[in-house]
Structures are given as structure tokens and as C-alpha cells.
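All protein chains but one are shown in place.
In this document, chain identifiers A and B correspond to the written order of the chains, with residue numbering beginning at 1 in each.
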Amino acid sequence: MNSDSVAMTDLNGGKNKPETVCIFGTGDFGRSLGLRLLQSGYSVVYGSRDPKNSLLLPTGSKVMSHAAAACEAHVIVVAVQREHYGFLRSLALDLERKVLVDVSNNLKRGLYPESNAEYLSRLVPGATVVKAFNTISAWALQSGGLDANRQVLICGDRADAKQQVTDIAQSLGFTALDRGSLRAAAELEDLPLQLFPLWRLPLKIAICLTAFIFFYTLTRLVIYERVTTGKDIAFRIMISLANKAFPIVSLVMLSLCYLPGALAGFLQLYNGTKYRRFPDWLDRWMLCRKQLGLVALAFGFLHAIYTLVIPIRYYVRYRYNAYVISLIKDNKTYEFDNTAAWRFDSYFSMGILGFGLFVLLGITSLPSVSNSLNWREFRFVQSKLGYVTLLLCTAHTFLYGWDRFLNPQSYKWLMPPAYMLSLVVPCVVLILKLILITPCVDRKVTRIRQGWERQAKTSANGSDSKIDQRLMA
Amino acid sequence: MNSDSVAMTDLNGGKNKPETVCIFGTGDFGRSLGLRLLQSGYSVVYGSRDPKNSLLLPTGSKVMSHAAAACEAHVIVVAVQREHYGFLRSLALDLERKVLVDVSNNLKRGLYPESNAEYLSRLVPGATVVKAFNTISAWALQSGGLDANRQVLICGDRADAKQQVTDIAQSLGFTALDRGSLRAAAELEDLPLQLFPLWRLPLKIAICLTAFIFFYTLTRLVIYERVTTGKDIAFRIMISLANKAFPIVSLVMLSLCYLPGALAGFLQLYNGTKYRRFPDWLDRWMLCRKQLGLVALAFGFLHAIYTLVIPIRYYVRYRYNAYVISLIKDNKTYEFDNTAAWRFDSYFSMGILGFGLFVLLGITSLPSVSNSLNWREFRFVQSKLGYVTLLLCTAHTFLYGWDRFLNPQSYKWLMPPAYMLSLVVPCVVLILKLILITPCVDRKVTRIRQGWERQAKTSANGSDSKIDQRLMA
Partner (left out) sequence: MNSDSVAMTDLNGGKNKPETVCIFGTGDFGRSLGLRLLQSGYSVVYGSRDPKNSLLLPTGSKVMSHAAAACEAHVIVVAVQREHYGFLRSLALDLERKVLVDVSNNLKRGLYPESNAEYLSRLVPGATVVKAFNTISAWALQSGGLDANRQVLICGDRADAKQQVTDIAQSLGFTALDRGSLRAAAELEDLPLQLFPLWRLPLKIAICLTAFIFFYTLTRLVIYERVTTGKDIAFRIMISLANKAFPIVSLVMLSLCYLPGALAGFLQLYNGTKYRRFPDWLDRWMLCRKQLGLVALAFGFLHAIYTLVIPIRYYVRYRYNAYVISLIKDNKTYEFDNTAAWRFDSYFSMGILGFGLFVLLGITSLPSVSNSLNWREFRFVQSKLGYVTLLLCTAHTFLYGWDRFLNPQSYKWLMPPAYMLSLVVPCVVLILKLILITPCVDRKVTRIRQGWERQAKTSANGSDSKIDQRLMA
């Protein structure tokens, strides 16, 4: 029972006559919703053509014919597939002036020209249709909203009908959000059919980059070797080549994650205000920065394991052993190279510390962790620690190159080693950031983000106390 | 103050006379609840026999004798241990027609024949007893429900009393769920005493499997060696044997996690409907699939580290060195085996990619992550990516065996190598899945899961728009 009806029944003197909700459809969703409504103090009446399925209905609910059930309640949840909406036309009289809640989803996008809710509204013009609950699964209803998405998105053409559905959603422990008129139903019906929309761009970038680096390295190492010396080292594809592609993709994507923030800073400097919209491509890029970073972390994780597995590999053990055997056979002395010791150890250290910080960034982007941080803490981790991570990983790559860096001997067929290509984007990002944090530029950017505008148009209400969060990282 | 009373006082003209809640008991829970009630706008009166402890009570609350406190409020929270309920009998007159909220828990299950709430109801028959808040800890009350379970389970025999407690719970920021009559109190009192009920079966399977593989490998390797050659290689127990048991348990449990879904698919095909209940054992198995998968991941994680630690082990370094020394002493040439290079590298690659995907599956089963996925995304990750993980890990095991596979020379005392045993269940699962995804079978299963029934009994309301979630993985 929602608080609205409590207040009213109090005045009537008779308390606790629970509000009744009618549900058409006894499938999984209808059953779960009915159980949850009962638990929250509502009366539930099922409308069904077939009493057979009523065996599985929650105890405490009633089952009737559709027409009889419709008379019992003002709000009727239509938990039926769109294909079977037809029978509702015959109930038009019983549904007059009722609120019909459309909870349906389709199996694919674009199956029908209009949304299910608008179709329902056309079928039963005498009733008010509200689209709701379609983003909530039967499972989320059963598990009490604890372990699941808590947001119920609502749309419809009449405010009072929406308010009644909002009250029900809130009584069930959900947060109701109004998404406007029934025309928004098509959008709401698309939501459960989306498959990682924000991850598509980062994954596409990752796949293209991986493919490019892979074929580039394949040419430089395997094919070049084959052509020039005739040796077949194709077995190196499995680990050596993968372990060249993964770290490069990881580093480039990590820097792509920080590039839009730097670009936006320069754009604001150029515009002299924060009140001009960014170009669309920059907006879309900024929105998927978290995903870019997490894909980069996944590639970094694979790089770490691929690296740690090196000494168990047959090929590596063979090379080490062959080296020792050749040393002994040729009776050479085996000298310790102090510089190599420094270089290798620094190289590993940078990599490990960078990876450790990267994992930390990943953990703080888990929803439950980032929720427990305040705005300043989140910004500190994602921006400051993020740049330290980028710096460490870039240093790791530079140390990997060491003196081979820009060495023309390491070019094969005029192609520089792949790790050199991978350093371009991170270096650009680091240089841009370096410019942005010089005191004089930093002061200007901070003022702009606090609402200051170049043309001295700054007004009392043209600014607020919170710096644009989208720019913080 | 809850919205109900606001509405009423508005009409009375006098706004903001906060509702009073009485709390018997000044222990941790009573204090925390009182503080939270005060923060949410209630007045709080403590009933206490002893004014000494009132030093720690939240500022703003009043302390009185039990009888005086009971007169101040309609709702009385009994935050006292069951052993001390006796004193309430003497207050029977003061408690007449009041709502007593029993928040107590016991230290062990089955200590008393009846639940605390029913005992309280028997002691004070003139009052209405509502069981609530016992699943919420004093800590959760203090931390504002942000960092803690937000569900308050409520049961009681009178709907109006339950509604009042529901209103209070909602005002404190919790989600209230009605669990029926006071007879359900015993069940609610058991909840905080449960110790990982869903993890028991998976952990039992893991422990039995580990023990079996361990002793099997112990016999095949250590005891066999001792008996046939007299050599003591018992030191291999610590890492080599553990690292044979862990991957096998991980692979078998991962496949056990996908087996029930496949079985359920075949059962639905056989039944020709989704409206028949699964056998109980299958239901219970399906409910703990997430736990099976996470235990498998834990074993896979241990396997990964045990493998990466191999080259630092004394025994392994000794063997490598001894091999090189023998090569030199015997003056043999050291040939590179191209097939071995391919095999080892593929073997490691499959394992690493499988482990990477497995970690991804683990991350998406974190509550806060799975909440942010819609149903289609969750299904994609847990089902599609899950089968890819299983496929990669099975391929990893096959490559480990390579040509030793089914080679009778690798049998010792007629016992095949343990990894061969471990391949049985995953192969069965993969074959079953392969059958289920062939187009003709897949079409039939999809139709059944959408509500179609073989006997053409399909009805408009016998189906709904959401496929049974329990079957999705």
C-alpha cells in the first residue's frame, strides 16, 4: 500500500484496505510482479483465460477471467507478449478509463513500426497507457531489488496515471524516473535490447589496433625472417607476437582515455568559456573514457601474464640453454653487464608499479567503489593517479627500447619496431597535460571551469560551485 | 516523520509534530536505531530500568521508565534479548493495543521451540507484535544504509501494524518487504544465522574433488615411483600435486556450472513446455551455478600462480641445470623442436586467454557490476562468454596432453593421467551445448522458452515477454 492511499483511507476512518492491482498474464514476469506486489501490501488479481497455469501463481492472489479481473482494479499490468495483445480489443469496455501498464519488450529491435505501448494505446483508446517496468527483469523483482537494477523508467501521456505507477514502483522499493510522453516508449523498449552500447567504440578501436599491430609485427619478424634467412619462426605468433600487440594496445588505449580531457581543456582555452558545447565526436569520446580505460586494463592484464609465463616456454628455455652451451663450448668468459642489470630491473619495476596503479584505477571504477568516493576523491584517483599510471607505463616502454631506440639497425624493411609507434600517442597526451598544468595555463582553465568567460560576461548565476565533472579526468 | 503523518497534520493545521517511537533497551542496536530515527525526524523515547547506561544514548532522545516510555508512543521497539523478555509481562497494561517491534536474533539456531516474536506475542497478548529489522545490523543503521544491506523484512499478523513499521523503515531509507504472518518470524530469525547457504554445495564438491584428485595423483606419481624405483619424491606434494589438483577441479566445476542449463534445455525439449517444474535436484543445482563458477575461478587463480611460480622452484631449476650439464658432458647436440614450441605456446595461450575471460566472468558477477547490466548483456557475458571460456580451458587441457593423450604408456597401474579424467565432464557439456545450438533444436528451445507448448495449448496470457532468466546461462 502506498502512502497516498494510506492518507486517504485514514480520513475515511477505515484503515488498511489494500489497493488492488490487476495483472493480465501469468508468465514469469506476471508471477514475479504479483509476488512482489503482495509482499509490499497490495492485493493482486490475475486475469487469465486458462486456469491451468494458475497452479504456479503466488499464494494470496486471485485468478479470474480477464473481464472480471479488470473490474477489480484501476491499474492493470499487461504482462503479455505484443503478439497476443489482440484479445484486449474485445475488453475495451471493461478497460475504459483504466490505467494500462505496458511492461513488454521485444525480442529484436525494429520488429514493429511503432512501440508496443503506442500499439496498445491504439488498440484500447479508452484506457491510459503507461510504459513501465520493462527494464526490470523477473529475477530483479524476485530478489527484492537488492541485487539488481533499482530504476523503473516510466513514460506516458497523462501525469496522474504516471503518478499512480510511480507510487507502485516506489512501494516496491524501486526508484521511479519519468521519461516523458508515450512517444519515449520506443526508446525505453530499446534499452533492454542494447548490448554494451558504450563498449562498442572502445572494443572496435581495440580490435583494429590489435589487428594492425599483429600484422605489422608479423611482417617485421616472421615474414622478414622467412624472406631474408629462410627460417620458419611462425610458432612465435602464439605468444611473442601476442605479447607485442597487447602491451601496445594497452598503452595506446590508456592514452586515448586521457587525450579527450586534454583536448577539451585546450578547446575551452580557445573558446574562452565552458558554456559552448563540445563537438559531437569529442562528446562521444568523453562518454566512453571509462570503457577505454577498462579495455586497456584488460590488455595490460593479458600482457602481464604473457610476460610472466616467458621463462616456462619451451622456446625460451631452449634459447637460454643453447646460450650457456655455446658459452662453454667456445670457452668464452661470461661478463656481468651492470648497465643491463639496471636497465632490465628499472624496466620491470616501472611496468609492475604502473600495472599496480592501473589495477587500482580499475577497482575504483567498479560502481560500488566509485559510489563510496566523493567527487574530489574520485577526481584524485581517476585524474592524478591516472596520469601517474600513464607516465609509468610510458617510461616502461622507453626503458624497453633503451639504446635500440631510433637505432636504424632495428628497422626492418624501413619499418621501425612497433613499440616506437606505440609511444606517439602517450607522449602527445603527456605533453598536452604538461602544458595544461603549467601555473599560468592552469589558472586560466580553472577560472573557465568555474564559470568565468573571456568576454567578461560572467554573471552571478552563470556559474555554480561544481566544476564540470565530465572534464575532471 | 513519514509522509502519512505529514498529510494528516497538514489537515490539522499544525505541521511538524514529529511521530514518537519508543525503544526498550539501550544496547548497541537500540542506540543505533534511536540515532537513525532522530536523524530521520522522529522523536525517540528510551525505556530503561537503569539510568546509568543513558550516558551513551544519542542526544535529543529522552529516557524514562519502561511504563512511562510506553505511554509516549504507539510503536515500541523491543531491543532486548529474548532471555530478558520476562519483564514485559508486568507491563501488559501499558502495552495494550500497542505495536511491539521484535528486532531480536538468537545466538544459535534451534535454541527455542518457538520464534522470539511468537514468544513475545504470547507474553503480551494485548499488543500486536511485528517482526522487523533483525536482518539489519547496528552498523548498517549507523552507516546510513549506504554501505549495507537495505532490505528490512517484516512479518506480523495485522496489516495495519505492519504498515506502520513499513513506513518507519522507508523513512529510514530502507526497502521494506512483507514476508507474511508472524509464523514467518522463525524463518526471519534464521536469516542472520545462516553461513553461506548457497556456497555449501559448491564448496563440498570442490573439497571432495580436490581430495580425490590429490590422492589419485599421489598414488600415480609419488607412491608408484616409491614402489617401482624406490625413489622418494614426496616433496612434489607441495606444488606439483597441488598444481595438478587445482586446474582439474577448476575445469570440472566450471563445466558443472554450465551442465544444468544444458540439461534443463533437453528436459524442456522432452517435456515440450516450460511450464512444468524441474526436478528438485536440478532446481537446487541451477540456484548455485554462480557459486560453482566462482569456486572454479578461485581454483583457476591458484593454478595460475602455482604455474607462474614454477621457474623459481629449487626442484625445477635443479632439473633444468642438470639437463644442461648432462647435455654438455655427453657432448650431445641440442636440437630445437619446432612442434614442441608450437604446442607449448598454444597451450599457454589458450590457458591465459581462458583465464582472462574467466576473470571477466568473475568481475561481472560482482553485485554492483551485474546490476548495471541489462538482461541481454548479462546473458551475453554469462552464457556466450562462459562457453567460450569453457572451450578455451578444455582446449588448454587437450594441448597439455598432446600426443600423450590416450597413450597407454602414460598409464601407471592401469590409472590414466588425471587430466584425462578431467576432460569427461567439459566434453559432455560442450557436446550437449553443440546439439542445443544447432539451428533446428535452437528454434524449438527458443519457442518453448517464449511460452509455446507442444500440445498447442499456448494462450495469450500463458506467455510473457521475458524468457525465463534462470535458463539464460
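As a working rule, contacts are C-beta pairs under 8 Å (C-beta built on N, C-alpha and C of every residue); 3 or more make two chains touch, one makes a residue touch a chain.
Everything numeric in this text was worked out from a predicted model, so none of it was measured.
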Using the document's definition of touch, tell me which of B:39, B:219 or B:410 contacts the absent chain.
B:39
Looking at the full complex, which residue from A:68, A:269 or A:328 touches the chain that isn't shown here?
A:328
Taking the full complex into account, find the residue in A:307, A:383 or A:410 that is in contact with the omitted chain.
A:307
Residue ranges of subunit A at the interface with the undisplayed chain:
2-4, 7-8, 11, 146-147, 149-151, 159-160, 162-163, 166-167, 175-179, 275, 277, 304, 307-308, 310-311, 320, 323-324, 327-328, 334, 336-338, 340-346, 348-349, 352-353, 355-356, 359-360, 366-372, 374-377, 380, 450-451, 457, 459-466, 468-470
Contacts of subunit B with the missing chain: which residues?
1, 3, 6-7, 10-11, 15-16, 18, 24-30, 38-41, 47-50, 52-53, 56, 66, 79-82, 84, 86-87, 103-107, 134-135, 137-139, 144-150, 173, 191-196, 232, 235-236, 238-239, 242, 298, 301-302, 305-306, 308-309, 311-315, 317-318, 321-322, 324-325, 328-329, 366-369, 371-372
